[in-house]
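Left out: one protein chain. Kept in place: all the others.
Order of writing sets the chain letters: A, B and C. Residues in each chain are counted from 1.
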Amino acid sequence: MTAELPLDPAVVAEARRLAAKAAQPVVDIARSHTTVSVERATLRLAGLTGADPDGIPWVNRLADAVQEQVGIEHGIALPVFHALKDFPDLERLAHAAAAGGVRFALPTGGDKQTARARAQAAVLHGFDRIDQSRSRRDALVAEIGDPPQRPWIYLIVATGDIYEDIPQAQAAAKAGADVIAVIRSTGQSLLDYVPEGATREGFAGTYATGENFRLMRAALDETSREVGRYIRLTNYASGLCMPEIAALAGMHRLDMMLNDSMYGILFRDINPIRTFVDQRFSRQVHARAGIIINTGEDNYLTTADAVDAAHTVTVSQLLNERFAHEAGLPDPLLGLGHAFEINPEVPESFRLELAHALLARQLFPDAPLKWMPPTKHMTGDVFRGNLLDGFFNLAGVMTGQSILLVGMMTEAVVTPWLSDRDIALQNVRYVLSACAGLAEDFYPPKDGFIANRANQVLGEAVDLLGRIVDDGLLNAIADGTFGIMKRPADGGRGLDGVAKRAEDYWNPAAAILDGDHA
Amino acid sequence: MTAELPLDPAVVAEARRLAAKAAQPVVDIARSHTTVSVERATLRLAGLTGADPDGIPWVNRLADAVQEQVGIEHGIALPVFHALKDFPDLERLAHAAAAGGVRFALPTGGDKQTARARAQAAVLHGFDRIDQSRSRRDALVAEIGDPPQRPWIYLIVATGDIYEDIPQAQAAAKAGADVIAVIRSTGQSLLDYVPEGATREGFAGTYATGENFRLMRAALDETSREVGRYIRLTNYASGLCMPEIAALAGMHRLDMMLNDSMYGILFRDINPIRTFVDQRFSRQVHARAGIIINTGEDNYLTTADAVDAAHTVTVSQLLNERFAHEAGLPDPLLGLGHAFEINPEVPESFRLELAHALLARQLFPDAPLKWMPPTKHMTGDVFRGNLLDGFFNLAGVMTGQSILLVGMMTEAVVTPWLSDRDIALQNVRYVLSACAGLAEDFYPPKDGFIANRANQVLGEAVDLLGRIVDDGLLNAIADGTFGIMKRPADGGRGLDGVAKRAEDYWNPAAAILDGDHA
Amino acid sequence: MSRIIRPYGDTTGDGMVQLSFTLPVPHDKRAEGAALQLAAKMGLDGAMLVHAKPIGDGYTFFVVYGASTHLVNLDEVKVVEKDYPHLSPKEVNDAIREKLGRKLCVVGACIGTDAHTVGIDAILNIKGVAGEKGLEYYRELRVVNLGAQVAVPDLVNRAVDEEADAVLVSQVVTQKDAHLHNTREMAAAFREALPPGKRPLLVVGGPRFDEGAATELGVDRIFTRGTTPSDVASYLVHRLVTMKESV
Partner (left out) sequence: MSRIIRPYGDTTGDGMVQLSFTLPVPHDKRAEGAALQLAAKMGLDGAMLVHAKPIGDGYTFFVVYGASTHLVNLDEVKVVEKDYPHLSPKEVNDAIREKLGRKLCVVGACIGTDAHTVGIDAILNIKGVAGEKGLEYYRELRVVNLGAQVAVPDLVNRAVDEEADAVLVSQVVTQKDAHLHNTREMAAAFREALPPGKRPLLVVGGPRFDEGAATELGVDRIFTRGTTPSDVASYLVHRLVTMKESV
């Protein structure tokens, strides 16, 4: 029941073909490399948890020791599970390794077979947990129910303290939120480890940890029953630990994860190769876990202009789609992002937003699109801010968006206050109720402003994809194509944690995920 | 370029036929009665101004004296202009009359002819002033220009002090207002005289006086040149002095006047007969002056429910149209009113508003409809208030309204502050610019929610008009049909100022306005 | 629950509040400094001036956020307690019939130039408000609703004529404190016209009254936002039936 744009199917097909072509070299890189975080994620799937007294997780201590002695290019599973023969469990092994008391080596022959079987069994245990979480989610949704309306209402909490986050999240759900995102502390994405345990100190967000995931999910299960709809939980898989956080999310039954193919590169200056390798693995895990990914195209529009760079959003969506499909994510798990970020002073800005939003809707009809509110042009004028958020909500309803991230009138001032959330939800409720069926009356003429604009953006996207195919995606990123951020392939953080896979590379998790663990 | 509703032309024609039929008995009453205010308006047109030391205008003192001695049923022009033979001018005559020193009588024969000629000449002088004002307006509009956009932006000032109103009005015009309405002090409508001179004390509004009209119009002429568009000025002709204020407005070049056929009856408890008689005369004067009337259907929705009583708005618009046409007002001067007053909690409330607004738009395609903001469901939650005003503005743009009365976020709190107006104008500017052409994309399906609702309201309006034709309009008003206010024909204020015209009734202004002064 | 509290932004005790106002000065650095000076005087700590917008030439509008240093002591909060039992229409009728033995007469009006009758009608008319029927619905009440813009002398005369037990006055327009002036004028007129024992109970209502100001304004009770007919009926029974009886 959403308006239809007169897009030429041939052009759409061409866009997808080009995106696949542009993505392929990067997919090849991802398939032929590993990273410390991919390897640590494997240990996490195998059940290793906990941290040393300094808070450095045992997966890091263990992986570091292996990396030092034999490198990661063969995969650390075999050295680790071979060494495990002398220890009762992975944790004891990690303790010893951290103390410098373990010699790691690549096993061969029978040892190799034994280590391989052990590793596989351990990791399968992790996948079992993921599978169980997924079934449990399905059961809970069947039992308790989905939100009655689209878009789902997505709200953030960001106190920095998991024990303040929990009641705020529960209150938000009771006030109408369908999805709760726990914003992550600034800085976590640059940590090359995942903190442990429940945490109470973060800047503008709360650390993503396995225990925080567990606590929040449990609290929301309780609330889900109370409010009669399954409240989804979201966190961030971006950053240097994407694969590990994906594994934790899968095991702790998170429902959505922010996971973009380029966000870390562009906005956290993480090395592109590191990112693409981590991204592929994390998406495979998400696919297994039935987790909806949320991509981050909205971010480009905070640094680039939303009109000039509209086509870069489309290009990124097509790339994100391609990478996601390649990693096994089906359309219903593709929460592609876009945002209401056009300068409100631009004439017809609202209709331009409608054009962009409809374009995304129509290009990805089966994807649960995530519609992000204005941020860049929000100011300290909170009265105006609430108004803009209302029009953002309206555009979401008129163009059939799937997930609506609720905008806050204090966007330019503070991380949301309790009352900001309440005012914002009231805004959403008004628009959703007052304009529920308005899409039925919305018919942009085939040769009108909206249709023309959508076709123009699509055309520019195809042109850009063509240039990316010619230059290579890594060069395009280096040139500042996305969000005006220039990120060369050999720059950024975390490159030292990447290794080209050796001939004999073996990772039981990767093997299972790639479906060739026979 | 506005969406079209599938209204049955036969039903529309039937509605108009019934409205004419319902109005006719009231028109007959209006044509066969006069009121003290009609007679005083005649004196004003003849040039009598000023007030006694207590502030009672000379027109009142003079008319009262005549009423006492000969009544008003013959028209007071002949007695007055006959008595004038002994005085240098009307003012000196009024002084003497007030002092009890004049004997009034109906002249006959040659005296009658002389008095008649004198009266006619004097009154024609007033009509000349009106005609000159009208030409001057036309010239200024031609020279300076109209607002570039529709709807015109209508803003109120209400300080109570004309000298505070003036700079606020000028500031509002500079900030974007196309029409300035000077709200009238509460209570003035119940005064049976028009105060004199510049005034500085009013409650929630400033007195409507000739001098205040003049001062404000002069100030806005200045501002019009500065901002490069002719800023229109509005005031209120409603109340016990409708005809006189209409005359003052015409002579002082006001551009619009609030003038409703039933507002005074319903909301000021003014006698129905008094109101209808005064209304007809005042509208004839407005027609002569080229003044756009603004009717008051919005008010019904502050006491009645905007969904349940939607058809009463349509009925009132049709009656107002009929009365206006009968009084000589052409469609381009018919600022029929309607309002965004549906409870925002009602599902699809915005689409209901669109249906109602489109219905009015389509029933009165050539009338400059006046679109009024939410008031009843505004609360002290000013953040929500600004949001609702944004959707009100949006409905105005989407349905092609002509004059947009700017809503204030503090509607439920205070008469507008300087900053409220600024925030409100910013809201209007955003919506008008961001959604300028959105009407192009708005096509409610012929069998959809909006079309059905519009047809339902029209159908209910026709039914109600049928009942009114049967019962009589005066009885309908007595029964609380409009705004749930019950006003019997023999109740209310000002009935003692009404008289059935005698056989020999003669009023030079009425004669000129009725076109039978040959 | 602690008895000493502070405003709450997103953390207990943070004290955060939002403030907006216009200063009659052109927008420049000094104006912003002036805005922060005001915020400081109002007790905001670390005030953030997040928005400043010129209005015309001589005014600037500001939005400020900051932590209020003031503490609120819940023990010192003064509220007009509902010191009477809430009765259903039936209980009201029964009480009047049984204990008073005659109908109780209520005269209502909007006085002065105020024409906002919706509030008083909500209390008096059968239609009522918030799902409750108005006082006209109560069999043992006799309601005389004089409507809008009633002059105080007319109200007094009518109350005397009707031998009103209570007079209910609504005031909605508050500009230039109209509601306070009119209420004082009304109270004085009744005091002048009638001796203490004969005077009807004086009740005023409207959305912007301070419930605690009854004594100061010379009336018996004030009702504000969200009042329902049964609130008023219960109060009338309490003051005119129960309390009289127990004296």
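By definition in this document, a contact is a pair of C-beta atoms (placed from the backbone, for glycine too) under 8 Å apart; a residue touches a chain by one contact, two chains touch by 3 or more.
Owing to the predicted nature of the structure, the values given are computational and were not obtained by experimental measurement.
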Residue, one of A:40, A:82, A:268 or A:338, that touches the chain absent here: A:268
Which residue of C:59, C:137, C:190 or C:223 touches the chain not shown here: C:59
Residue numbers in chain A that touch the chain omitted from display: 160, 171, 174-175, 185-187, 190, 203-204, 267-269, 302-303, 412, 414-415, 417-419, 422-423, 484
For chain C, residues in touch with the removed chain: 1, 5, 7-9, 12, 16-25, 29-30, 32-34, 37-38, 41-43, 48, 50, 59, 68, 70, 72-74, 76-81, 174, 208, 210
Chain B residues touching the omitted chain (full complex): 159, 164, 168, 379-383, 410, 412-419
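The rule is simple: only the chains that are shown with their structure count from here on.
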Rounded Å distance, chain A centre to chain B centre (Cα mean): 60
Averaged-CA centre spacing for the pair chain C and chain B, given as whole angstrom: 33
Interface hub residues of chain A, defined as touching at least two other chains: 382-383
Interface hub residues of chain C, defined as touching at least two other chains: 20, 53
